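Notes follow once the structure below has been shown.
Missing here is one protein chain; the remaining ones are kept as they sit in the complex.
When the chains are written out, they are named A, B, C and D in that same order, and each has its own residue count from 1.
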Amino acid sequence: MESIIFFVLAFFLLSGAIMIVFCKESIYSAIGFLMVMVAMAGMFALLHHSFLFLAQILVGVGAVVVLSIMIILSINLKDENQPQQNIMPSKIALTTLMVAPIVGLLLYAVIKADFTFAPIAPNFGTIEAMGKELFTHWVLPFEIVSILLLGAMVGAIVLSHRRLDVKS
Amino acid sequence: MIWDLYLVMPLALIFIGALFLMLFSLVQKVELANYNLVTVAFLTLSLIIELIIFQNVEHDYLFETIFAKMFIVDKLSTLFNILFLSGAILTLLINNNYFKSRDYYNGEFFALLLFSIFGMMMLAHTNELITAFISIELASITLYVLVGYNHHSLKSSEAMLKYIILGSLAGVFFILGVALVYGVVGSTYLGDIYTYLAHHQNDEMTLLIVGMMFMMVTLLFKIGAAPFHSWVVDVYIGSPFPVTMFMATTLKIAIFSILLRLFLVDFAPIYPIISEIIKAVAILTLLIGSLLAISQTQLKGMLAASSIVHVGYMLIALYAISLGSSFAASAIIFYLISYFLSAVGAFGILSFLASDEEKRHLSFDDFKGFAHERPYMAAAMTIFMLSLAGFPSTIGFLGKFYIFMSAIEAGEILLAGFGIMIAFISIYYYFKLIALMYFYPSANPKKKFPFSISTLLIVAMALMIVWGGIGTGLIPFIAGADGLLTIASEALKTIGK
Amino acid sequence: MLSPDAFLFVAVVIFAIGLIGLMLRRSLFVVYLSIELMLSSVNLILATFSRVHGEMGGGVVSLLMIAVIAAEAAIFLALIIYIYRITKSVDSQSITQLTHKRDEA
Amino acid sequence: MQHLLSMILFLPLLVAFTMGIFRVSIETLRMVTFGSSLMVLLFAVVVTSYFNVEGGMQFVHNSSWISHYGINYSIGLDAISLLLLLLIALLMPLIFLAIWEEQRKGYFYNLLLLQAGISGVIMAQDLILFYLFWESMLLPIFIMIGSYGYGMRHFNAMKIIIMTVFGSMSMLLAIIYLGYTHYTTVGFWSFELSNLAQLAFDSKTSILLAGAFLLAFAIKIPLFGFHTWMAPAYSSSPTAIVVVLSAIMAKLGVYGLYRFGFTLFEIPLGFYTPYVILLCLIGIVFYSIHAIMQRDLKRIFAFSSGAHLSLITLGLFMTNIYAWSGGLYLLATHAIASAGIFLMIGMLGRRTQNIQIAHLGGIASIAPRFAFFFAFFALAITGVPGTGGFVAELLIIVGAFKYHFWVGVVAAMTMLGAILFIFWTLQRTLFGTTQEVTKHFGDLSAIEIGILTPLVIILLITGIFPSLLLDFFDASLSTNLEAFQGGVK
Partner (left out) sequence: MEALLSLIVILPFLSATILGISYLIDSKKNLSNTYYATIALTTPAIVTLLSFVLAFEISTMPHDTPLYAHLFDWIKVGQFHIEMRFMLDRLSMIMVGLVSFVGTLIHIYAVGYMQDDEGFGKFFAYFNFFLGSMLLLVVASNPIIMFIGWELVGLASYLLIGFYHKVSSNITAANKAFIVNRVGDFGFIIALSVLFIALEGKGFDFEAIKEGIEGLSSSTLSFVGALLFVGAMGKSAQIPLYVWLPDAMAGPTPVSALIHAATMVTAGVYMVARFGFLYNEIPHIGEFIAYIGAFSALMAALMASFERDIKKILAYSTMSQLGYMFIAVGLGAYGAGIFHLFTHAFFKALLFMGAGAVIIALHHEQDIFKMGNLRTFLPKTFITMLIATLAITSIPPFAGFFSKEAIINHAFLTQHYTLWIIAITTAFLTAYYMFRLIFVVFFAHSTKTYPHLIPLGKMIIYPLIVLAIGSATVGFLGIGHGFAHFVALPDRATPAPTHLLEYGLMAFNPLIAVGGIALAYRLFGTNPKPSKANIPIKALFIHKFYVDALYDRLFVSTLRSLSLFFDRVVDAKIIDGFLGLLTGGYRHLGVKLVSLQNGTVKTYATYIIFSVSLMSIALIYILEAQ
């Protein structure tokens, strides 16, 4: 059962990823991204990370994807504003060849490490366990992430507040 | 507890300052100079506290009960913090005129700058990989925006675009590496990793090594080592002067703080496995950097490309660490200090000139006859160039000297020879500027030396470079060549387990 | 029973697709999404390892990563809007003032 | 007494910085620099008077500089260094007199820095200190050639700096290696010459190290094959620099070989001796012939310098007492003679704005004093008896024959080499009928005669009473030679 769910999710994940990269229209890419995010949430669930599943749906899908789609719609990209680019098979092959060693290395190391799942603790992945872990061990990164978000916010505001007065 | 509060003060001050500026930037009436002043005030306060901490701290975990062992305070981190803070202060003070001359600076600029500094300081303090990643992201994301701050210039925007995309790409590798390390060790604490490494065989931790390599990719990217250097020249040229200066003088140092911490202590047992890659990178960096530097037509581009070369030298020492060189780490720190001083000075003069005369593009040709127009500035610039070139009697020479010393200690005479070869080539492009300044008559009349905070600081930098190159312990309290080395080695002593 | 390798395999492939996207596409959107894709794949790896070790650390890191993804998204989206405003395009090569040839002129 | 050497070293620097900061007028600057150079000369004379001929290294001063690496501010003098120190101390006042009319302040600052750098090279006993001065003295030369020189000055300034720095960089590598070896074998850091001289290496390493040093000095000298910076640099240099280049700088290469090469690498230098001697011999012939068709006075005498320096180096490498004495003697006398000739070329250039031989001529008939001094220095360079050059060449030739017959034959060719171009040069410069540029050639002024006369007197004294000077460094030389030969055995 889990395997079937996994394969379905993996299918969606991969096809979403491929859509992102290979679709010409930005909106299809965005839909691919949505698929990836949702499927990713499913994966979390499959891994018994219930809180992560929730956070992924809320933040990943609810905020990031929606924001992306909104922006695509708001700037109303027309075809002539899109970069005219033909994705040639030869280029795909070349790039695939380039990433192959990276993938190979990762898989080589992963297979060599030979992981197995540990038995699940009763409250694994729950909000409670997560919260406890977060606030006993991970306070510092948590704080800094908040500062990061603040900084990113300021940066985004600065960028988007710009007037367009490029001097020649 | 009080002591802990004391230790956290510098960081807290920076954060408060950032918030303060963020909020105050909404007030339209505040003059830019005042923002600058406030920022400098926060930074200086923080710097003073750091200086005091440096005298007293040995090795400490801040708020151990709350932060676990993630926040480390030792002399090394404090030293690096001192460098970032002084870099930021110098950037702001030297560019005082520049800010006034450009209308696009406002309060947020300073807020972002403080956020960036905060990220770097955090990076120096961190004892945990995820915190390190987030700190790098914090420092970088704010820096991206700073790079594109000049919205009059397409170049600035282009630089930002490139920096964001490539920086994010590189950042992904770091977190990938962290994930792999976590997969093996089950923890991201550096201490745990070290313990794990001490008790396991090499073939059990292939994934850990792979993770380390991916983390290395990001760090190499951020310091601008070849073959991840391609952004450096474009971004340096595209950024506004203060940002270029800030980047050159702080971010690189920040990355080295984590590099040293990782490879000197925590990853030390498995570092030799990938050290050959570091060697290749070092050679490539030196070669490509010098090739780029000799063919640059813009002064800023030359300085950018030459900064790649300087990274190459430090990578030599980093490589030497893996071979057990005991001087290499202090050589890196010394080199960082020397590069810091020289780069602050060189970029400082550029931005001072850029603020002074709008029409200057600061290409090489703009420096023709500079010595006859502004003899003191030219003398200072000469000193900076000499220091960057590693000419004796400047601090840059000693920096290179220690680097080569560490390479030879590691038994890598050919590598040291190669480094010296590159140093020789660098003579050409640095002396080209000196030649331009002195060899041509000046089209403009001789100008008076403008006494301002910028110029005084530039002159002070020049003096410090010379003092750092020849200074002895004769004059107390002013660290000469000897004192700086003492500081570096003291700082390194405190990071051990 | 699923093995962790399956999850890791999927994550690695997604990571690779992200890399390919970066190399292949000029559209800033796709570039942005590719990076998000890679970050997400790392997230999956972290979650998997958390499960492998049976402790929550990895999960927490994943959680923090989601926040980082959000921060990246903020900056990226602001950038896209900004670039679009300047050039009326989301092409990553729409501004090319920093090439060497340009400098020499 | 103890700080006399430091005063010689730092007085010019101090003057330069003080004058620079206070932005003094050109008149003050000129007076003060001249005064300081006289002070240095005075100090040098005092040092000489307290110098003990038998005493080896003297006036040693040693204080810690970079304690981590055992790098010391360590200075001292032996007879040979003192000789060079006296030369530079003597020449600087003359140079300052020669540029008395100069309006550009940069001249004075750079020359002061140059003097300090050269004095430092001469005195340094610590290799890092030596390297520091060795490189530092290039900078004023670079700036002066580029700023105040002639012809393709930018390119030539760059060429000299690139080529010489290439050599010194290789030397730096060797220095670092030496220091590190000292650390690993003896247990503490030191770059002190006397300490490093104790080290022992396997033959391959020591040959490489010696080669690195040799490269630096070969370029500076310059030996044949490393010489292409020489003629351009000379022809582009302003008078003051060309005097220093030929009279002092080039000699420092030989001095470096003597002081560092022979102290550190007795045996490996033996490996290079045949090659170096070959290069020297080629140089003697090559430079002399090369000079024949040069059209520019400075270039002609540049090649003449090259030939003589080859001869000096030859003398050094033959390691017998005749050749060594002769080499060092030639070092001193050629310095004086070439300083004289280049000062005169400077005076000539100031009058005619043209030092192309084709445009000169007839000077002797309207400016007999100029002609006399010019011919005197030119002849002194050819080694006419009665001038010091003859004694030196004689000793070197004798030493060369002691070394090997054929080496001696080629060394003796110096006698022919110099005359090939110098007499032709004299003919075209001084004699014949006047031309456009020499039509209104003014004879030497009193100051100019005052500049040149000391040089003439020194040359004559060294030529007629060579024992005076030879005895001065004979003791040092014999000791070193014995030590060296002992080391080789």
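Basically, a residue touches a chain if its C-beta (ideal position, glycine included) is under 8 Å from a C-beta of that chain, and two chains touch if they have at least 3 such contacts.
Since this is a predicted model, take the numbers as computed values, not measurements.
The hidden chain makes contact, of the residues B:22, B:292, B:309 or B:433, with B:292. Note on the undisplayed chain: of the listed residues D:80, D:394 or D:458, the one touching it is D:394. Checked against the full complex, the candidates D:96, D:322, D:441 or D:484 give a single residue touching the omitted chain, namely D:322. Shown as candidates are D:26, D:45, D:152 or D:292; the residue that touches the absent chain is D:292. The missing chain lies against subunit C, touching residues 19, 22-26, 31, 92-93, 96, 98-100, 102. Where subunit D meets the missing chain, the touching residues are 162-163, 225, 227-228, 231, 286, 289-294, 320-322, 325-326, 362, 364-365, 368-369, 372, 379, 384-386, 390-391, 394-395, 397-398, 400-402, 405, 408-409, 412-413, 415-416, 419-420, 423-424, 426-427, 430-433, 443, 465-467, 470-471, 474. On the side of subunit B, the interface with the absent chain consists of residues 161-162, 165-166, 169-170, 173, 202-203, 206, 209-210, 213-214, 217, 221, 227-228, 230-231, 233-234, 273-274, 276-277, 280, 288, 290-296, 425, using the contact rule stated above.
In this section, only the chains that are shown with their structure count from here on.
Averaging Cα coordinates per chain places subunit C and subunit D 65 Å apart. Between the Cα centres of subunit B and subunit C there is a gap of 26 Å. With touch defined as above, residues shared between interfaces to two or more other chains in subunit B number as follows: 130, 134, 137, 141, 144-145, 148, 154, 180, 183. Residue positions 106, 110, 115, 137-138, 141, 145, 148, 151-152, 155, 157, 159, 162, 164, 166 of subunit A are each in touch with at least two other chains. Considering their complex, residues 1-10, 12-21, 23-27, 29-30, 32-34, 36-37, 40, 43-44, 47-57, 59-64, 66-75, 77-82, 84-86, 88-94 of subunit C touch subunit A. The residues of subunit D lying in touch with subunit B in their complex are 20, 63-69, 73, 106, 128, 131-136, 139, 142-143, 146-147, 153-154, 157-158, 161-162, 165-166, 169-170, 172-173, 176-177, 179-180. Contacts from subunit B toward subunit C in the complex involve residues 130, 133-134, 137, 141, 144-145, 148, 154-155, 157-162, 164-165, 168-169, 172, 175-176, 178-180, 182-183, 186-188, 234, 237-238, 296-298, 301.
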